Each structure stands twice: as structure tokens, then as C-alpha cells.
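Excluded from the complex is one protein chain; the other protein chains are retained at their positions.
Chain naming follows the written order as A, B and C, and within any one chain the residues start at number 1.
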Amino acid sequence: MPDISVRIADIKFQNPFLLASGILDENGYTIRRILNEGAGGAVTKSIGAEERTGYIPPVVVPLDDGLLNAVGLPNPGIDGFANEMKISLEAGKPVIGSVFASNADEFIKLCRKMENYGAHAVELNLSCPHVKGFGSEVGSDPDLVEEIVNSLKSEIKIPVFAKLSPNVTDIIRIAEAAGKCDAFVLINTVRGMAIDIAARKPVLSNRVGGLSGHAVKPVGIRAVWDVFENFDKPIFGVGGIENVQDAVEYIMAGAGALQIGTAVYSHGRGIFSKISTELASYMEKEGFNSIEEMRGLAHR
Amino acid sequence: MPDISVRIADIKFQNPFLLASGILDENGYTIRRILNEGAGGAVTKSIGAEERTGYIPPVVVPLDDGLLNAVGLPNPGIDGFANEMKISLEAGKPVIGSVFASNADEFIKLCRKMENYGAHAVELNLSCPHVKGFGSEVGSDPDLVEEIVNSLKSEIKIPVFAKLSPNVTDIIRIAEAAGKCDAFVLINTVRGMAIDIAARKPVLSNRVGGLSGHAVKPVGIRAVWDVFENFDKPIFGVGGIENVQDAVEYIMAGAGALQIGTAVYSHGRGIFSKISTELASYMEKEGFNSIEEMRGLAHR
Amino acid sequence: MKHSEVAEVVQASRSAVTIFFIDDTEILPGQFLMVWAPGVGEIPISLSHLGKMKGITVKPYGKTSSSLCGLEEGDLLYYRGPYGRPFTLDSGRRLIIGGGTGLASLYSVINGESTVISSARSSDELLFRGKFKCRNNIEVTDDGSAGIRGFPVDALKTIDPDLYSVAYVCGPEMMMYSVYNYLRNFNLNLQFSMERMMKCGIGICDSCSMGGYQLCRDGPTFFKDEIPELVEFGKSRTTESGRRYSMK
Partner (left out) sequence: MKHSEVAEVVQASRSAVTIFFIDDTEILPGQFLMVWAPGVGEIPISLSHLGKMKGITVKPYGKTSSSLCGLEEGDLLYYRGPYGRPFTLDSGRRLIIGGGTGLASLYSVINGESTVISSARSSDELLFRGKFKCRNNIEVTDDGSAGIRGFPVDALKTIDPDLYSVAYVCGPEMMMYSVYNYLRNFNLNLQFSMERMMKCGIGICDSCSMGGYQLCRDGPTFFKDEIPELVEFGKSRTTESGRRYSMK
């Protein structure tokens, strides 16, 4: 059987499919279950310094070809998340702590705590498109990104992953600024909005949200492709992965591992074990022995 | 019957549905037919100073929920387009000349010719995402955009429309730079890519292309919403309009008129007359007398 | 978002109302809708009435439910769904145990041979009084203003659960927890409709999870043998922010 495990920044994942940040990863019991049911690893909900309740529902709008969301980064604050990390880690698989903050100092504090909680790595949310003062507002300022990543790399021992936004003029410029990170995570959601014409109102209570799911796959593929062309660094591909073909497309574009978010809604939690089996059969049929062999193949 | 005609920058359109730039508008006979078959107006293929053959096919990739294209701005050059404009204008409806260039002087030359050909307005392609040196490379530089729009406004008599890209960090900043234009056109395609995993190659010969169609509608709605909130200027909404609901969603977000591209492929040329009839019935049923009455309603 | 015109609004208790609307979709007992009050909020609401004329029964708690309770005939009701795993309709005698608006989701499984234990704070909060298809209705109120003073478990002690083939239960979590701990020792089947905060309704936000299961998708219906897996049931829950607190 081909080997579908991957090693990114010295963390070994039994399969390349991680649960993406913000999807069923706020409650430790849920993370533990998803890992036990077959995810190769999990990224937690993005956690900040202070407790936030997030936006009033509607926080999601299911669309034909994707999902629009503006959950508003609800989270119990880093201290309140200690127990959830503990429960999550009981699965014995890698758990990556996602964090958001507006400056380097705050990021350091959060990441130190994640490190103490036993997170295998931290993922910096430099990309959430719908919360003022955080996410892509931070992640679109190259100087700030550089300061954050560089100071984290000198303060934190566990690997640092930078999750970038596609909602920027030049993603390469931002990736350069985050150049010291241990891996890139591409992409977060694409800014979007939906109006209900009968109610004559935006559906999301926050009005603007982020588009995810199948509709944004081409956007993610292009981001992974461009970053792979320009940097020699691991990439987590995320955005619209629903089946083995999507996964292989990301790998051939340059991703060394993958994250799945919206498809957990459209295909259920079972997607992790299903897609892992499918990937192994695909590799067997095509004669690939490892994911590394497939990685970036479309660039040749 | 409700009045579905609109007036933008003093140009009267019998219905608010224009053919978008780049879709069936390179050949004068095609434009003439589409206008005769029911489009309210047409925007031409983007025309440059010199003849360009565009990219080698594949230039389009039909996807489940949209279309990826990198046609590469083929065009006969502004001089070679004179005859097509003549044929197009025989339909007796507004024809808007789309042009692309890399600096203000070139834009002026092109727009002057379009004016001489009888174009009712010019649309500046500041947004094509896949041609080096043009389109969004120009359109993401606020200083350059400002110079182009301002100098055009002093040199050209016909209205100037600025077509902006969603592939920028801050569309409001670019809209401000284009602040002297007579109307905004939102949006052009979203940068994307598709890889064929059996061939292990990007499908488009240019690799990167632009995503259009239903998948990008939320991106367009959000752009129109944000620009409407910030500027008191007409907006053409474009991106994923396939049916009357989509059209009304754009109008309620702030669009005063609409353009249709990809749906001409997915629904055929007949879409213009069909959607116009549907819009009239919708307005009748909902008690709207004019499009102006519906415009921006979701902002209340 | 779907929308339907409100056909009728009927009082279901002093404060709760049943909103009727026409929707041809097949919806099964125990499923719920995410109901939107534009500009206000969106909340999960069970269907109390099925068939071509559908009905939801809402009690005004906070902003969104209160806004819904203000709907009138001819207004539009906005919603998405149906969502969630329905009840299965077991044959044999049914024991129906509803607390507060929890009874709404059970209303459509009541048949002629059912016994309904309906509970509320006080008599005027009891839902659907006198409107049950069955003759056996045991009322329970916290303040004793009607029926038995106390909680549903007190009513259970007055009957023999093993005369029933199945119990359908819905209500506040602590009420359900005590009912569960009582009834698990009997032979009848159990179908519990669990209730937690639900922000998305589609299994993506984690706000409704219990022991790793999403109530909005794996539930809200859970069967007897599944309930032990819901390790948080009756013990701890998370707030809107995801902060965990103990229920004990």
C-alpha cells in the first residue's frame, strides 16, 4: 500500500487531511472525535486573548456552490481554551493551535500558551476576512506580518504556520513577509456577501462574510501554485477540497498536506476516513509511493 | 407595466442588461445580433493599441459552478476594430467601447478613437487578471488609476466607466482613485487556476486565469455593496448573474444596471430577453415602478 | 433562504404562539428549521405541526423569538431547513415527555394511545392545553398551579414506564437528564430530542456539540444506546463564545 502519511515541519501526520480552523473545532470533544474518526490532524478554532461571543446568527449562508460565513471569531479566550486542548490531545494526533491577534506581542503571548498546552504547532490567522482589527486586516500589511512572524520564530519553539488570505493584491508579497514561517496555509475564505431579496437585507448579521467550499477551489489552487513557484517551503492547501481529485489537484499544485473545512458540512465528518482511503487507492492505481512524489508535479 | 429602462451617465438603456466585455463581442455581427435579440446595450471586447492574438487554447475551462478563462485579450487593435463598431452600432442601441492600456496616454488615444467610432461610453479595463502589464496590474496601482481617469475626463467627452478588479486588498481605495469616472463596473474575474490531474498540467495554456459565473456572485455583490456605501455614483453590477433573482440581488446591493457574461454560455444568447421579461414581472408583482426604486434597498 | 406567508397565528399558551404557514416540503417529526427574523437573528425552531400546513410554536425569550412571536397573518416567515435527524415512529404505546417549548417538537408524534406528560413553570405556560389527540395528559408545574407540583420525573413516578414501548422526550437539558437517569432503568425505548445553542444548524460551527456529536446533524434525536456517548449531556456545556461551564 502507498504511504499517505506526511511530515511537515517535523510533525508526522498519518494522513494529509487536517480539519481546517473554524470548523467543528471549538469544543475539545468534537476535535477528539474527528481525530479518532480519521482526520490526520486538527487545527483549532482561532483563539484570541479575550473571550468573544462572535456574531449573532445568521452566521452562515449555505449557497449552491459553497458556503458564506461570518461567525465572528467566537472563542473563550486563550485561558478558557486550555481544557479543550487537553481533551483534543487525548486523541494522540497532532493538534495545531490557531490564534489571532492584532500585533506581535499578543501573538507571542497566545502562542506561548498554545505551546504550553501541548499544541504541535501554531497557525497564525492572518486572513479572516470579516473581523475588524484582526485577520486579513493584519495579514495584508507586509511589515506587520514580517514583525509578527520573525518575533514568533525567536520566541516560540514549536513550528509556526502562516495562514494567508487570497483577498490581497499580491499574495507573494505577503508570503515573503512571512518568509520565516515553517509552512504556509493557503487559503482562507474569499470576501463575499449574500442578500435575501424577499427580506431585502443581507443575510449574515455581519453583512460581509467569507466564501468557502467548492466555489473557491480555483482560487486556492492558484495561490498554492504561485507560492510553490516562489518559495521552497511546505504548504497546506485548503479551500474547496471535497474529494480525492480535489486533493490531488492541490498536491500537484504544490501542497504537501491539506485541510478540509466546508466539506465537513457538505459530506459529513466521515469525509476524513473516506478521502484517505480514496487517496491510497488513487496512489496505488497511479503508481505513486508517497505524497512527496506527487507534490508540485504540475509544475514540471 | 413597470419601466425596466435605466439611464446611466445620460445614456438610456431599454433594459438594464448589457453584454459584458469579452463575451461574444469581438465580431460586430455578433454584437449586432445580441443587441437585436434583446440586450439593453453591449460592452465590446477590450481593445488595445496593437493587434494581439491572445493565448493558445485551452483558453476556457468550464467548471461545475463557473468558468475559468484566460483568453489573453485577443483583439485586432483599435484601428482594426473600426468596422466592428460600425456594424455593432447598426442595432441602434448603446455600445460601450472597452479598452486596455498600460498608461494614461495610451488610454487617451484609444478612447478618442472609440469616441470617433461612435461609442456611447468607454469602459476602462483596469481589471483583467491574467495579462502581464495590463488590466489589474494597472488597476491595482491607485496613483496610476487616478492619473488615467483624471486625464481621460479632461480629454474625452463621452462617459468614462471604470471596471475594477476584486483581486485587490482594498477595492475602496482603487474606487477612490477612479473617483472622477462616470460609473463603476464591478467586478472583473477572480484570479484562479485549474489543474488536470490525469495530464498533471494546468489546463489553461496561460496557467492562471479568471473565475467568472455563479461561483463569484457573492464576491461581486460584496464589491457593489461596499462601493455603494462609499460613493454616490452609478454602478454596473457584473459577476454570476444568471436569473432575475441574481439581478435583483445586485440592484438591491446598489447596482443601477447589470452586465452578463458567463451566463450567455450557460443559458444561451436568449438570456437577455428572458431575464428582461422576468424582471418586468418581478417588479410588477412586487410593486416596483422603476429600477431606481429598488436600487440599494438592502442598505436601508 | 426560503420564505412562506404566515397563514394564521394561534395562541399556544399565555405567551407562546403557533405560526402556521404553507410549505409542501416533506418534514419529519423531530426535525427543525433555522428561522430568520431579518435584521434581528436566526434561531432553531422545531416543527410542531406537520402536513401541508406546517406550524412552529415559539415562546418569546429574547430578541429573535420575540420578534417571531410578533408575526401576523400575511407576513413572511423566513427559514432554511429542515435539518436534523427525525424521530422514528415506533409502534406501541408512546410516552411523551415535554418540558416548556420542548413539547412543540413532540406534538406531531402524539397519537390516540399516547400518554403526554407536559410540564412548565406554571399553568399558563403549559403548551397546547386540551389540544392533545390522546386522553391521557399528566400536567406538571413548578409552582403547582396545575397538575402535579414538581418536575416530569415526579409524574413518571405515578405511572409504570414499562407499559410503554417508547418515550419521546424534549425539554430543558437538566429536565431531560433527570428523566434519562430515571427511565434508563426501564425496558422501553428512548428517543431524546436534545437542545443546545445552535448557530449554524448544519454541522459546521460546533456550538451545539455534545461529546463530539453535532445535535443539529447527528441529532437532535438520540436513541437510548447513543446517549451514554454524549459525554457532556447533563454535565457541561459551552457558551456562545465556546467557554465551557459545568452544569452541576
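As a convention for this text, contacts are C-beta pairs under 8 Å (C-beta built on N, C-alpha and C of every residue); 3 or more make two chains touch, one makes a residue touch a chain.
If you're wondering where the values come from, they're calculated on a predicted model, not measured in any experiment.
**Q** For the chain that's been dropped from view, list the shown partners it touches.
**A** Missing chain, whole complex, touching shown chains: B.
**Q** Could you tell which one of B:57, B:92 or B:133 touches the chain left off the display?
**A** Answer from the full complex: B:57 touches the omitted chain.
**Q** Which of B:4, B:34 or B:298 sits in contact with the chain that's absent?
**A** B:34
**Q** Tell me which residue among B:65, B:84 or B:249 touches the hidden chain in the full complex.
**A** B:84
**Q** For the chain that got dropped from the picture, name the residues of subunit B it touches.
**A** 23-27, 29-30, 32-34, 45, 51-54, 56-60, 62, 67, 69, 71, 74-77, 80-81, 83-84, 196, 198-201, 203, 205, 261-262, 264-265, 268-269
Heads up, the rule we're going with is that only the chains that are shown with their structure count from here on.
**Q** Spelling it out: a chain qualifies if it touches subunit A and also touches subunit B; which chains qualify?
**A** Shared contacts of subunit A and subunit B: no chain.
**Q** If you average the C-alpha positions per chain, which one ends up nearest the average over all of them?
**A** Centroid comparison flags A as closest.
**Q** With chain centres defined as C-alpha means, what is the inter-centre distance between subunit A and subunit B in Å?
**A** Taking the average C-alpha coordinate of subunit A and of subunit B, the gap between them is 33 Å.
**Q** At least two other chains touched by the same residue of subunit C: list those residues.
**A** None at all.
**Q** What positions in subunit A touch 2 or more of the other chains?
**A** Those would be 200-201.
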